[in-house]
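This part shows chain A:
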Amino acid sequence: MAKVKGDIVIDIEKCKGCELCIAACPQGTLEKSKHVNQKGYLYIVKVEDNCTGCANCALVCPDAVITVYRQTSKAKQQVAKISNVTGDLTVTVKE
Partner candidate 1 sequence: MKELKLMKGNEALAEAAIRAGCDAYFGYPITPQSEVLEYLSREANNRTGMTVLQAESEIASINMVYGAAGTGKKVMTSSSSPGISLMQEGISYIACAELPCLLVNVNRGGPGLGTIQPAQGDYFQSVKGGGHGDYRLIVLAPSTVQEMADFVGLSFELAFKYRNPVLILTDGALGQMMEKVELKPQMSREFKELEWATTGRKNGNGRVITSLHLKPDEMEVLNHHLQKKYREIEKNEIRYQAINCEDADYIIVAYGLVARICQKSADLAREKGIKVGVFRPITLFPFPYQQLKEVASNKKGILDVEMNSGQMIEDVRLALEGSVPVRFHGRMGGIVPSPEEILDKLEEKFIGGAV
Partner candidate 2 sequence: MSEKKMLDDQHYEEMIQEESICINDNIVYEAPKSALYDTPMHYCPGCGHGVVHRLLAEVIEEMGILNDVIGVAPVGCSVLAYNYLNIDMSEAAHGRASAVATGIKRVLPEKLVFSYQGDGDLAAIGTGETIHTCNRGENILIIFINNGIYGMTGGQMAPTTLPDMKSTTSPFGRDVITMGAPLKMTDLVAQLPGTYYVTRQSVHKPTNVRKMKKAIQKSFEYQKQNKGTCFIEVVSNCPSNWKMTPVESNKWLEDNMLPYYPLGDLKTPDGK
């Protein structure tokens, strides 16, 4: 059975690397980066593609760094509408 598909976007420059999101994530999606941001903090990155969009990470984040997305059927239609690209594209898809 397919899991709920979620994703997050991290505003790495605002992240202070406190790791509270890592601790709050039930999926183990997040890890600390090996790089520092401009403020000198080791920011957070997504290391697994298993996010369910539960928003736990965003809820506990003291710096309002994380935006959480979850796939909905309504959103699928939206995607269909906005993609109107022509031309050659080489992309990688999973099989």
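FYI, a residue touches a chain if its C-beta (ideal position, glycine included) is under 8 Å from a C-beta of that chain, and two chains touch if they have at least 3 such contacts; residues count from 1.
A quick word on the picks: all candidates are chains of the complex that A comes from, given by their letters.
Remember, predicted model here, so these are calculated numbers, not experimental data.
*Asks:* Which single candidate from 1 or 2 touches chain A in this complex?
*Replies:* Contact with chain A is made by candidate 2.
*Asks:* Which stretch or stretches of chain A touch candidate 2 in the complex?
*Replies:* 5-7, 9, 13-14, 16-20, 22-24, 39, 41, 53-56, 58-72, 74-76, 78-80, 82-86, 88-95
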